[in-house]
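Below: one structure, written as structure tokens.
Removed: one protein chain of the complex. Kept in place: all other protein chains.
Naming follows writing order (A, B and C), and every chain is counted from residue 1.
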Amino acid sequence: MVNKIRISVVVQGTDASDLVLTPLIFKLEDVERARKLGVCGILAGTLPTAAQQNMFLSVPLKLMAEEAIWLFLSGHAEVVHLRSPTSSLIGNLIKENLESLQAANESKLQESFRLQRQFKVEQHRLKLESLGRLPPGGELPHDPQIDSLIDSSLFVETANSSSILSKLSSKQQQDGCIDAQIINCMIANYSNWDNYLLYQSLRENGYVLSPGARFGGLYIAYPGDPLRYHSHITVQPAIDYYKEGIDLTLLTSGARLGTSVKKMWVIGGVKNYGTKQEELRKPKAPADVSFFSIEWAGFG
Amino acid sequence: MDPCSSDGDDRLYLEELVEKSLIHLQLWKDVVVEDKLVVWKGVPVRLLTGCPPHVLSHDEKPADGIGREYILPVNMTQYKEEQVTLAFLDIVFSELCAKDTKRIILAIVNTDGTVVFYFVYNGVHKPKRN
Amino acid sequence: MTEQLENEVFSQDGTIADSDVEEDELVQDWSQIAKIAKSNGALTIPKRGEKDYEPDGTDVQELLLYKARKELFDTLANSVRGSTVKAQVKALYVADRHGAVVPHARGNFLQTMGKVDFSDGQVWLSFYEFVYLSERGTVTPYWGGQSVAGENNDSLLPLSIEDLYILFKTQHELDNFAVYAHLRRLGFIVNPVSPSDTSFYPNCPSAPRTGVTSIYRAITSMFFLRKNSLFNNIFYKQWHYCFCKYTRTPQIYEKLKLLVPSISVPKTIEDLKGFYGSQQDYAEGQLTLTFNVWKPQTNFKKKHPPLPDYQVVVYNKNQRGAHFPTFDELQNIFRHLDYKFQFLSEVADDEFSWDDHSYIVGKPRSDVIASERKSKDKKDPKTPAKNPSAKKSKKRQLPPHIQQLQRLRNGYSSFLLAVIDNGIISFVRISQADFASENVWYVPPKDGLRKKPFNDRKKRAN
Partner (left out) sequence: MAKPKGKSLQQRYKYPLPIHPIDYLPSVILHNPVSWVYWAYCFWKATNIPSKRVHIEFEGGVNFPHIVVQDKDDMKYLWKNGFFGTGQLSRSEPTWLERQEGASKERSNDLALEKITERRRIQRLEFKKERVKLEKQLLDLRRNGGNIEQENALLVQEREMLRMFKQRQQEEGLGDNNSVVEESMIEGTAVDHEYVDIESLELMSVEATFLSFALPILDISPKVLLSRLFGPSNDITYGDIHKFITHYVTYHHYRSLGWCVRSGIKFGCDYLLYKRGPPFQHAEFCIMVLDHDKSKDYTWYSSISRVIGGAKKTCVLCYVERLLPEDQIVEYWRTDNFIKLFGSYRVGEVIYKRWIPGKNRD
């Protein structure tokens, strides 16, 4: 398959219980593709043009462990995992590929400068034209002062995604077996399989999920892209289907809160044990999940 | 003390309290304790049914279309847990309700004797539109 | 983008943040921010866009969604990071120091960020500062080599945002950065908690006193128990009413109060000193104070900062092993607090100068600042001596019961818990409270009611 969404993950250590850092996406087109699939993540980087607020942010996109796993298991994404210490990894990549990296960087920079110069010269020409100092379509006379002015106003961009990492050899890249391990690490560190199965089940029913702690849940779910739709439900962490009693105090407050903000308070659990791992291998199989939606009855 | 019958006493009193609250405080009509029962963790559980004084939600019509609602009385966890598990709710829907019932009303009896009521929908259900 | 625009957004942030919290959605109407980014100043307050209940399959809705997404991604694509060649400030990441050196340091950020290393005379940025400034486009990040002397500056290679994020060493560091950047973006000044900072305490405790505290605790709890049983044994016996006669309700309350001991919290400077001295080392895996935070201010003294306005603990609620602090853990965080204890200045009657109550290596900060100003004035006599703390605000005296309510509502010492939920950050203020120090019982007025035959208990019994 070509061109999967690239999820970057830094892994510390070598065994299954190792720490994995939050999965991240850096390419804008990947962010867009994930969003179209119903995986929104949370943009977490400063938006340079409006750097003094927190409502509108830019890449990196931070993913819930569940989102990364779902993207991976449904075949939409590849997980690029990088072993810590990453500074020596990057240092070595640079050392080994310095010339080609620099050459690529230089040519990119010059190309960008060329385009900017061209644009600025044209702007300047149009300005003179409008002031009547230049005949329409006239050639701009060479002026070293203008040239240096333009040169100092050229813009140096800091890229979102890495060109250094493209030098990772296929050996350093992951294979399928390591992916499974990463998936397990993510679950072990940030969630559990029952929660994942709730996520998957809601996802497959068309819901788009976001982190829900601020709203008193594990997730909040939207009937479609949160850009256009109000959220419908607050999903509680999975409970043991057979053994765990629903916390009625939590239900009372959660459902009352939900009613005032027009959200259902949803609680669920997984019915059959032992099949989770195998099911994950065939993500299209419906999870055996039981949900109940609760709201205040409006009296009492 | 006989543990079995005292559980039964707990349920009976619970039903009584909820019935009383429905009739006298919430002004419901036609409230009855249903015969059907399931035994859950050694305790017989029954539902109440009744008609609210007005339509409770416009988005969702009650099961039988004429306005009867199912009510499941439970105790608020006080110092002992009453096990309202997901498995239990599934059994209530499948054993005590008419086929394809979408929702029941959970009547929670608090430690101070007041009763609060919540809709419980089977599965993921959309909230009210307005 | 211009300073003016940033200020505009800045000033409106209060409303943005509010709606963010009050309303229950992730409010993201990118059409509005797109306007901000493009229109260079003339802006409208980003409002919450009209949203639909659910997808209805109509073309109109499809189109609206398409437009909303397009605005989002256009804005992201058009918001380019970086700076002009002329204004460019290069920052070089040095792996061994996990920070960046700035060979030609200039710019406003130096007022609150960066540190001069006196061994090499260079300005260094911490890793958080480095990533934050790179994201904003204020500095351009480069690979500076494994160590300072390691590589030649001619072979500089620019780094991308992705490279920077990969350099985070732990999840904790990544989370801390998220909080750092979140508060920085709002104009707060943020620094990691470090022992060399200005302190509220004249002499910081040199060593943890685990042993002492636990003994102290044991003794106090014994004391509690003994003291109580003496009085209580009598009060809770019903026959005691035969010879104990209470003529006022508070007498009964005073007796009732003796049963349950409660933990009292530091309320004065002296209390705080004792409390701070009883701190213990944080246990393995326990949450700790991470950042000092100052409200936005223009003449921040980087070298001798005032006491921070807040102290922040970072908590990733999804991470395995992390848990919301238990009471003992909360107590230990409280014992480590070293900030501008707001409640002290609120209680104080006269002018409370924080510079007299903060210490730099044992010396009052006011003295340190004054002596530095003197030497500076000698060099540069033009600078007039200013006293920024001479802000006279008349405190309104509220009625006692309102003051009491405020004390109860606000508590005493507090810290901020920054809760991370997969990229969403929210804050909780956790403060010490002490209800036992305030009696709220009702004392019926004596006048006018005395002669009434009121004891209806008696009446009914007859």
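For the reader, a short list of remarks on this structure follows.
In the analysis below, a residue touches a chain if its C-beta (ideal position, glycine included) is under 8 Å from a C-beta of that chain, and two chains touch if they have at least 3 such contacts.
All figures in this text were calculated on a predicted structure; none of them were measured in a lab.
The shown chains contacted by the absent chain are A, B, C, with contact judged over the whole complex. In the complete complex, the hidden chain is touched by one of A:Phe26, A:Phe56 or A:Phe215, namely A:Phe215.
Of the candidate positions C:Leu256, C:Ile269, C:Ala283 or C:Leu398, contact with the hidden chain is made by C:Leu256. Against the chain not shown here, subunit A presents residues 212-218, 236-237, 247, 249-250, 252-254, 256-257, 260. Where subunit B meets the omitted chain, the residues involved are 1-17, 19-21, 23-25, 30, 32, 35, 37, 39, 44, 75-76, 78-80, 82, 109-114, 116.
Touching the omitted chain from subunit C are residues 13-18, 21, 182-183, 186-188, 221, 224-225, 228-229, 232-233, 236, 238, 241-242, 244-249, 251-253, 256-257, 259-263, 295-296, 310, 315, 317, 323-328, 330-331, 405, 408-411, 414, 416, 419, 421, 426-436, 438-442, 444, 446, 449-450, 453-458, 460-461.
Just so we're on the same page, only the chains that are shown with their structure count from here on.
Between A-B and A-C, more C-beta contact pairs join the chains of A-C. Central chain assignment: C. Criterion: smallest distance from chain C-alpha mean to the mean of all protein C-alpha atoms. Our note on geometry: subunit B versus subunit C, Cα centroid distance of 46 Å, whole angstroms. For the pair subunit A and subunit C, the distance between C-alpha centroids works out to 28 Å. Residue positions 126 of subunit B each touch two or more of the other chains.
Multi-chain contact residues of subunit C (touching two or more other chains) are listed as 53-54. Those residues of subunit A that touch subunit B in the shared complex are 202, 205, 207, 223, 232-233, 239-249, 251-252, 255, 258, 262-264, 266-269, 290-300. Of all residues in subunit A, those touching subunit C in their complex are 8, 10, 12, 19-22, 24, 26, 28, 31-32, 35, 41-56, 58-60, 62-65, 82, 84-88, 90-91, 94, 98, 101-102, 105, 151-165, 188-191, 210-215, 223-232, 261, 263.
Subunit C makes touch with subunit A in their complex at residues 1, 5-7, 9-10, 12-13, 16-17, 20-21, 24-30, 33, 36-37, 46, 49, 51-55, 61, 64-65, 68-69, 72-73, 75-86, 88, 95, 98, 132, 134-137, 140-141, 143, 145-146, 155, 157-163, 165-171, 174, 178, 181-182, 185-187, 317-320, 419, 421-426.
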